[in-house]
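Some notes on the structure that comes next.
Every protein chain of the complex appears in place save one, which is left out.
As written, the chains take the letters A, B and C, and residue 1 is the first residue of each chain.
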Amino acid sequence: MFSTQRLNTFFSEMFPESGVVVESVGTRSARMRMCISRRHLRPGETVSGPAMMELADALLHAAILGELGLEWEAVTTNLNINFLRSPLSNKDLVGHCSLIKVGRTQIVGEANIYSDGFSEPVAHAVGTYAIPVER
Amino acid sequence: MFSTQRLNTFFSEMFPESGVVVESVGTRSARMRMCISRRHLRPGETVSGPAMMELADALLHAAILGELGLEWEAVTTNLNINFLRSPLSNKDLVGHCSLIKVGRTQIVGEANIYSDGFSEPVAHAVGTYAIPVER
Amino acid sequence: MFSTQRLNTFFSEMFPESGVVVESVGTRSARMRMCISRRHLRPGETVSGPAMMELADALLHAAILGELGLEWEAVTTNLNINFLRSPLSNKDLVGHCSLIKVGRTQIVGEANIYSDGFSEPVAHAVGTYAIPVER
Partner (left out) sequence: MFSTQRLNTFFSEMFPESGVVVESVGTRSARMRMCISRRHLRPGETVSGPAMMELADALLHAAILGELGLEWEAVTTNLNINFLRSPLSNKDLVGHCSLIKVGRTQIVGEANIYSDGFSEPVAHAVGTYAIPVER
């Protein structure tokens, strides 16, 4: 498995300006942080839904890259996200994900997202990714 | 129904820096444009998935505000999005949505998103929104 | 395009005892009826959620068979369904669907389901189907 640093270089190109940072990548899993800044906020002192969707998608991409290698670019085909609680605007978002199926042409994973320091998730997502068939 | 201009003022606060503009709001429906800039792009000359999710969520919010009035802030509870084709990086995204259920506490709608000028959608989303019960 | 009768023979094997009947198959679309009997009902005089899911899945299979031919068996990979209103227990369910993407390895479609004779849908579903790559 390659280093987290190499993955972060990759991510800074793929998700520019998103504020996401890979904290660790494990077996079919990943942990990330989204450093919350003004562009992620919504009126009412909360983090926007699209910011949570971006973190969920980034998490699943990180776990897939960890599984397949940096040369395989998977494409998101479906993302289903449930927003469970309002995130706090003054806390980073943190999340972890795990892949529940790694097939030949399709990968499915789920992600949980939290306000940093809290135990109840603010969002839960399931995503489906296509991998090129000539793999 | 209020003016598109008033809705755009509202949106520029709610979705800051997103590049979304309301083109029209009709009966349980809305049309919007996302002016694509560098922050929406991904390597490989395409628009990022999170940008499409943001447009889908903005579209449904616009139709809901058109239906309920600007004083009701609905909260996204679920968004399910299918990515169907790669958007072109040199075209704006445009989209329209319609509400398929307007209940007392819950609203459900669907949105189609296109690369401007094309007839086949790049993404299709269904979203669920909660409205405060004291409505 | 083959006859509706041939498709119904196929369906009576594929969805046995489901009570579903194909009414018509058009270009990337289908119409079906589910004849509601006691096995579809829930206490409280309504039709069960699983019965609506079965009709949604059958609708999308019918449109796919109409598009690809009876020899291609597509496999459901994702189904997302929103339950919008309670169906009436003394009405059949009817539904129509359309395919929004027909790709080389994946098909995506959406379905609306109604209590027969009513104009507001009781459920809306989006489904994703995999087709064998050697197609």
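FYI, contacts are C-beta pairs under 8 Å (C-beta built on N, C-alpha and C of every residue); 3 or more make two chains touch, one makes a residue touch a chain.
The structure presented is a predicted model; accordingly, all values stated were derived computationally and were not measured.
Listed by residue number, the positions of subunit B touching the unshown chain are 77-78, 80, 105-106, 128, 130, 133. Looking at subunit C, the residues touching the absent chain are 13-18, 38-39, 42-44, 48-50, 53-54, 57, 73, 75-83, 86.
Touch with the hidden chain on the side of subunit A covers residues 80, 82, 84-85, 100-101, 108, 110, 112, 120-121, 124, 126, 128.
What we mean here is this: only the chains that are shown with their structure count from here on.
Centre to centre, using the average C-alpha position, subunit B and subunit C are separated by 28 Å. For the pair subunit A and subunit C, the distance between mean C-alpha positions equals 33 Å. Per-chain CA centroids place subunit A at a distance of 22 Å from subunit B.
Each of residues 80, 82 in subunit B touches at least two other chains.
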